[in-house]
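A single protein chain has been omitted from the complex, and every remaining protein chain is retained in its original position.
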Amino acid sequence: MDYLIHIAILIGIYSILALSLNLIVGYTGLLSITQAAFYGIGAYATAILLTSFGMNFFLSIIVGMIITGVVSLAIGYVLSKFDGDYFALGSFGFNIIVYSIFLNWQSLTRGPLGIPGISKPSLFGLDFGENIIFLILVIIFALAVYFTSRFITNSSFGRVLKAIREDEKAIEVFGYNTLFFKLTIFAIGAMIASIAGALFASYITYVDPTSFALSESIFILAIIILGGLANNKGVVLGVVCLVILPEALRFVGFPSDIAAQMRQVTYGLILILLMLYRPQGLLGEYKL
Amino acid sequence: MKKIVGILVIILVVVGGIYFFKNKPTSTKGSGLKVGVILPLTGDLSITGEKLYQGVQLAQAQLEKEGVKFVVEDSHSKPTDAVSAASKLLNVDKVDVIIGTYSPDETIAVAPLALKENKDVFSFSFCSDSFKPLTNVFCGYPNADKQLDTVVPMIQKKGIKTMALVDANSDFGINSRDAMVRKAPSAGYTVVYNELVPNANGDYRTFATKIIASKADSVFVTMDNPVDALTVVKQLRELGFKGTAITFVDVDNKNLEKFGSFGEGTFAPGIAPSQFSSDYTSMYKAKFSGTPDYVSALGYDMTTYVVKAMEENPGKGSKTAVFNYKYKNPAIENFSFLEDRTVVYQLELQMAKNQQYVKAEY
Partner (left out) sequence: MEIVPQLIVNSIIAGAIYSMVALGFNLIYGTAKFFDLGYGVLTAIGGYAVFYFSSTLGFNIYISIILGVLVAGFVGYLIEKIVYKKLRARKASSMVFMVAALGVMTTLQAIIAILFSSQFQVFPATINTQTFQIFGGVITGVQLIALTLSIVIMFVLVLTLRFTKFGKAIKAVSDDAEVAKMVGINTDGIISKVFFIGSCIAGLAGVLVGFDTGIEPIMGFSLLLKGVIASIIGGVGNIYGGVLGSFLLGFIENFGIWKISGEWKDAISFSVLIVFLLFRPNGILGKKQ
């Protein structure tokens, strides 16, 4: 049924986002709260390239990834000068700055008016307008991201990331250039998030700044903390829980006018209880 | 660990079960009308969403007696969630029409989905230019140009020559600014200050300082939230602004009361409380106590108009039904839809006097 397909597409998009953040936070231990910014850059890139230039969707993903990669390297470089708490605060700051740019650079993004009329992808004449076909596209991307993520984390590159998470100073002593590793994974995570953004833009056919504010970054963080840091299966479980939860609440007769406030209460409580009793999340291997 | 996963699985199964048994998709052929309502009941837009919901509830109470079924969903003030709500209403509940949502971005996001199912969307949003190509979207709030027609005579009579524009950085604010800039040559004023301000900010003092420095005769304030607009006026007055203040907001005495003497003399195009039908006024008082406001009346009128039109024109689809129907006894005087799917009603320029909105005197 179309509604279930819709939910499945959202789960797919958020899985890609969560997996991307997991590489940065879960495996490398960098508390980054700005993933929505990269999500947004990917979405706006696709939106602008498709509506103003008629570019092919898949090509726009590549362009979007390149732009996001460059921006994330700049942001990542600045952030690498900070540690711990300051890193998180700095990332907050970047999210807000990027959001301001989406909102105020109106000649490019049309600001709060948003960009409507984004077309669905087309490839070899195959029309992705049918939701079920779009879902298959999303699943293909999500699987690709999942396996890429697993490949990275199981490789020797991934082992260095985990070592950075556990004790950065120690691994520096061994001669590893930790800055290189941190920047690389930060950029990779950002580029993957931009793929999710492109899919989002084409699916909803409309983007506007409100979807990429700080609260979205916090939501993605909550997903991976719930599901389990540094565990890719856990991340998907977290996505399923937190995306299905508000939709399920639609059916379970909470009085309409407090339903979404109750959802916020639930999120907050989930975060608090997890931190108190299970900081590694449901399936995670890394205790924050 | 297994316990936690187990509990989660049970919760999901239970919820899934409830979903299946409660919402078996039913065919609407032959059964009563089913209306889907999407409103921002939570999130940034909930202030207006809650008010709209009051009006919808009043309409719902009457119409349910005639066998119409309503399903109300929350858009959480986010376009993505509005799409989820619309997907559920169209695909699971199989509604015949969507009433809502409130903001332009939510509406634009929902429109294509409804179009695919051949259903129309009656949005409470103001009539943005972005809606023009969306052939299945109706809007509920006259656009800036129509509202400003009531303001121009006052500007000319009072001899206002210079104007400062303060607009929220939003679809509504930008549309309003563009309209005021367009009207300037014909109405005879010059725009000497023009700034988009962050929405819902609270501290507008430096903007007020810039306005006073520009020596404008008048200020025209458009914010998404009426209280914000009145806050701008208050801060202007505190700093000594003596010019004419015009707010482009919903006219609601409850808001004026919060600002005491600072609101005095502020103009606002809109519907005065006295223009609501007596039926609606007593209906509102009975359920919510106090005088009704424009936003809830909009919620009531939109819902009643569309549903009654569809009841009288069964099987013709909401668009045809609405164009063939004459809406009697609206809450807002002369509420009716135009051929271009925008709405029109009797707007008048109001003025704040003794913390009440009355017909403007100038």
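Here are some notes:
Which chain is which? They are A and B, in the order written, and residues in each are numbered from 1.
Just so it is clear, a contact is a pair of C-beta atoms (placed from the backbone, for glycine too) under 8 Å apart; a residue touches a chain by one contact, two chains touch by 3 or more.
Please read all numbers here as calculations on a predicted model, not as lab measurements.
In the whole complex the chain that is left out makes contact with A, B. Touching the chain that is not shown, out of B:61, B:213, B:338 or B:358: B:213 (per the contact rule at the top).
Summary of contacts with the chain left out: across A:1, A:89 or A:179, the touching residue is A:89. Note that of A:185, A:221, A:239 or A:282, the residue touching the chain absent from this view is A:221. Interface residues of chain B facing the missing partner chain: 42, 46-47, 50, 169, 195-198, 200-203, 205-207, 209-210, 212-213, 225, 227-228, 231, 238-240, 258-259. Residue-level contact of chain A with the missing chain is found at 31, 78, 81-82, 84-86, 88-90, 92-94, 96-97, 100-101, 103-104, 218, 221, 225, 258, 261-265, 267-272, 274-276, 279, 288.
In this section, only the chains that are shown with their structure count from here on.
Our note on geometry: chain A versus chain B, Cα centroid distance of 33 Å, whole angstroms.
Here chain B touches chain A in the complex through residues 1, 4-5, 8, 12, 15-16, 18-19, 22-23, 25, 41-43, 50, 53, 72-74, 76-81, 83-85, 87-88, 90-92, 104-105, 108-109, 112, 128, 130, 133, 169-171, 173-174, going by the rule given at the top. If you check the complex, the residues on chain A that touch chain B are 1-3, 6-7, 10, 103-104, 111-114, 116-117, 200, 204-206, 208, 210-211, 237, 241, 244, 246-248, 250-252, 256-261, 263-264, 278, 282-283.
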